[in-house]
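Every protein chain but one is kept in place in this view of the complex.
A, B, C, D and E label the chains in the order they appear, each numbered from 1.
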Amino acid sequence: MTGPIVVINPNSNQVVTDGLSGALSAFTLQGGPKIECLTLNEGPFGIESQRDSDSVILPLATLVQSRPDAAAFVIACYSDPGLDTCRSVVPQPVFGIQESGVLTAMARADRFGIIALADGSIPRHRRYMARMQVLDRLAGEIALNMSVDDSARGEGTYARLVEAGTTLKAHGAGVVILGCAGMARHRRPLEAELGIPVIDPVQAAVTMALGALLAG
Amino acid sequence: MTGPIVVINPNSNQVVTDGLSGALSAFTLQGGPKIECLTLNEGPFGIESQRDSDSVILPLATLVQSRPDAAAFVIACYSDPGLDTCRSVVPQPVFGIQESGVLTAMARADRFGIIALADGSIPRHRRYMARMQVLDRLAGEIALNMSVDDSARGEGTYARLVEAGTTLKAHGAGVVILGCAGMARHRRPLEAELGIPVIDPVQAAVTMALGALLAG
Amino acid sequence: MTGPIVVINPNSNQVVTDGLSGALSAFTLQGGPKIECLTLNEGPFGIESQRDSDSVILPLATLVQSRPDAAAFVIACYSDPGLDTCRSVVPQPVFGIQESGVLTAMARADRFGIIALADGSIPRHRRYMARMQVLDRLAGEIALNMSVDDSARGEGTYARLVEAGTTLKAHGAGVVILGCAGMARHRRPLEAELGIPVIDPVQAAVTMALGALLAG
Amino acid sequence: MTGPIVVINPNSNQVVTDGLSGALSAFTLQGGPKIECLTLNEGPFGIESQRDSDSVILPLATLVQSRPDAAAFVIACYSDPGLDTCRSVVPQPVFGIQESGVLTAMARADRFGIIALADGSIPRHRRYMARMQVLDRLAGEIALNMSVDDSARGEGTYARLVEAGTTLKAHGAGVVILGCAGMARHRRPLEAELGIPVIDPVQAAVTMALGALLAG
Amino acid sequence: MTGPIVVINPNSNQVVTDGLSGALSAFTLQGGPKIECLTLNEGPFGIESQRDSDSVILPLATLVQSRPDAAAFVIACYSDPGLDTCRSVVPQPVFGIQESGVLTAMARADRFGIIALADGSIPRHRRYMARMQVLDRLAGEIALNMSVDDSARGEGTYARLVEAGTTLKAHGAGVVILGCAGMARHRRPLEAELGIPVIDPVQAAVTMALGALLAG
Partner (left out) sequence: MTGPIVVINPNSNQVVTDGLSGALSAFTLQGGPKIECLTLNEGPFGIESQRDSDSVILPLATLVQSRPDAAAFVIACYSDPGLDTCRSVVPQPVFGIQESGVLTAMARADRFGIIALADGSIPRHRRYMARMQVLDRLAGEIALNMSVDDSARGEGTYARLVEAGTTLKAHGAGVVILGCAGMARHRRPLEAELGIPVIDPVQAAVTMALGALLAG
């Protein structure tokens, strides 16, 4: 277990990558794998459309192939772009944050809710959960309708997260997933306020990677 | 994050508990939570029937309630006995190994296979996966038809694991779950031999617990 | 067909057991099996939590094993506690009232609604219906938020049943299940008022038992 | 509860109707509803095709409308012809034997198997179970490939039932449904031989009707 | 490809048949199959109940058998009456408009909405979609509560279609199906107004037939 867990932010917004590093600082333990957060320079500034998402697949594949030293990869965009291709071109385990976030939530409650950034991404998320065959566990999904950049910086984000989480809980969600890579710092206070677990999907994916590596 | 992850072996076979400790040694990292493996003294020597499984629910609830110092619990029996009750009586997160094992497998491949100890437990597992609404991802389940004790000690176990895993792979499994708490030492060689990920469910549940604690 | 159908009230409230006897009086026919309603003395006064439900499993198993003279058993608690274990320890057929109530409702309309006593039991019911793989037929579930004892005695129960049933009908339910063992006396007037079938789950389970015995 | 349960054999083979009467003799109890078995004279000699099945819908509707004295109806053909139409034209409950047989089997085991008369009816049965949304509970269906008349009279029927039931059990069926109205006399010996419940669907439907009437 | 596509209006309202001819005029191309719209004289004036729907099955079977010159058939009633029987008695392909409409909609968006004529037909449609195993793709169904004849002639139909379509879109429908054979002339303006595809099911079925014939 000599190599790091390489977490790739597929957009080119370094603020988001720095946020990932911060959100993951607690996951680097002595004797455990290092966690290295990278920005995909070829990526768009924010991944907000299907085309944005598809545009990073080949650069991601090239990037993972360039890192034979890595022990595992995490693709840190909630659309899980390039997950299938990356898995097919490198031998290391590759984790997507939507996939990991949803599966981790399913270990905490019967039904999960999702807080998305934008309404436009909800159908994309649904298609992905249909593919995962987990839609029956979905209590609902609500969008903040903010950009990735705004949600990472903005003032009003937390209040809107509380509102969305409260609504999801009323619709039967026993756990809430932050449906974006940039909202980790709100996880703990939101969990305390809602009284149910809140999952940061990047942390969930890094945890999955950590487990795979610690198992040897 | 001061408390340990308490892993409870609900049967009273100390050999199994010791095996759990061994399988989890790599998961204790400096700066991370301690992992404490306990034997449920009130449990039967092996949990092989539905009644055995149900018989440990109340003792498990009592045990988890007696450990307010714990940060999280793992119930280390593949039937996930008492998971709902334990969750309802303590505020800490409680993880079941079947639930965690299946969800972790779902992050590694489209369809998973399970190697059970005995044919008699397969319907119980199926009912549980039905409840989880994940049966559509199941490629198949095959039993070794060995006792918990035999599988933990016996010589021929590994050969039978390889045979079962090979069959599951031929039936479309892209990942295999060891459907029992006592087979962890075979995980790594079996994974190497089959060429697809092999999940030890206790490690999977401890990983989930670790992730919940590291997230704060 | 010499033995009785033994209907077990797993809580220790004799008022509930007496109510069962009353609700089943019409089901005892000359030449048919006797119906014997028992109180599980070891049970809690009311089964209102997951732990309450799990606490009666072993006593139920012991009780059914003590009655080799019985022809069939009905476990008269809507959580169907101990159903799997009881089935595994005696040769006679054992019926759960949730399972029987849901299946009987499915013979009367495309989608069924459920009136629960308390919000807290709805997730438990959902998990059970997930296990039964019948959630696609559920139109909705609404709780009265009354205790078992109140619902059996209380004055305002009927008005609240009508309100809940009317809402379920508006949500597409073509049949309504009384999601509790103590509401049978309201079945007939509620059915007349709603204009759709209303299922008492204890009657449904006793009917299933009766059918199994009459078939020989 | 003054009216009888009217059981309608939608084919015009009186031997089959007489068999129904025999199979149901034990279901007539003193103080309970009478059971009256009728032959639909307009029906074909055997219902073996989709067209045969559809040809009896209107005559069935006319027949049920001509019996306002009946308390409930059972349509005794495993294709459940005319069930929707009959339900829509009379106020009494109408039970189909496929629907009742499948639901009754689901109260006895996790997965059910079906023994059909002919391969040609299996897709029709599957479509119906798809409509019922219960296909996930089906372990398998095997055809005897005999005519209704042969199966009712023939010598070799029982041996072929045992063979089919044994195969279904090996495929995971915990209960077997006789997928035809004419095989009731084999139910009890087959159940004894297989060691798992065997459901006669006509008895199952009459039981459902009995329960609805006894409940008042 | 010498024979025509025979489109059968199973009700005896010639206005509806003429409307079909009009809606399909654009589908007759030089060198392609002719399209012949027939009225089923034995049919009721409007198919508004389950009995109405079942009443046309045998006449439809007789009609399709009388046309060995046809290359394909379309049954132009949204209940798809007689589809199974017609398919079983003639060698030509037979298309139902509900089936074709739903499948065509599924090629245009993740979730579809349906505008029905009457509330009473919604459960019938749901049973049919359950049988097709496509209910997970349904966003919702809303009824105009107008008769076939009214909807074909009436003034206010279009305004109510817009209202229903707008509601369905708000509920997640990415495509809307006109759940009746008589609303084709509203298809194009409704599609323009809603901004999402609107499917006329008769056109969808004729398209399926055309494809089967052009493929040779």
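Throughout what follows, contacts are C-beta pairs under 8 Å (C-beta built on N, C-alpha and C of every residue); 3 or more make two chains touch, one makes a residue touch a chain.
Bear in mind the structure is a predicted one, so any value in this text is a computation, not a measurement.
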item	value
Absent-chain contact - pick from D:26, D:58, D:118 or D:135	D:135
Footprint left on subunit E by the chain that the document does not show	26-27, 29-32, 93, 95, 99-100, 103-104, 106-108, 132-134, 136-137, 187-188, 197, 200, 203-204, 206-208, 210-212, 214-216
In subunit D, positions touching the absent partner	123, 126-127, 130, 135
Residue ranges of subunit A at the interface with the undisplayed chain	49-51, 54-55, 57-58, 61, 82, 84-85, 88-89, 124, 127-128, 130-133
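Just so it is clear, only the chains that are shown with their structure count from here on.
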item	value
Smallest number of contact steps required from subunit A to reach subunit E	1
Copies subunit C and subunit B - interface residue numbers shared by over half, same or different	same
Cα-centroid distance, subunit B relative to subunit D, in whole angstrom	44
Subunit D-subunit E separation of Cα centroids, rounded to whole Å	33
Contacts with 2+ other chains: residues of subunit A	136
Category of the chain touch graph - line, ring, star, complete, other	other
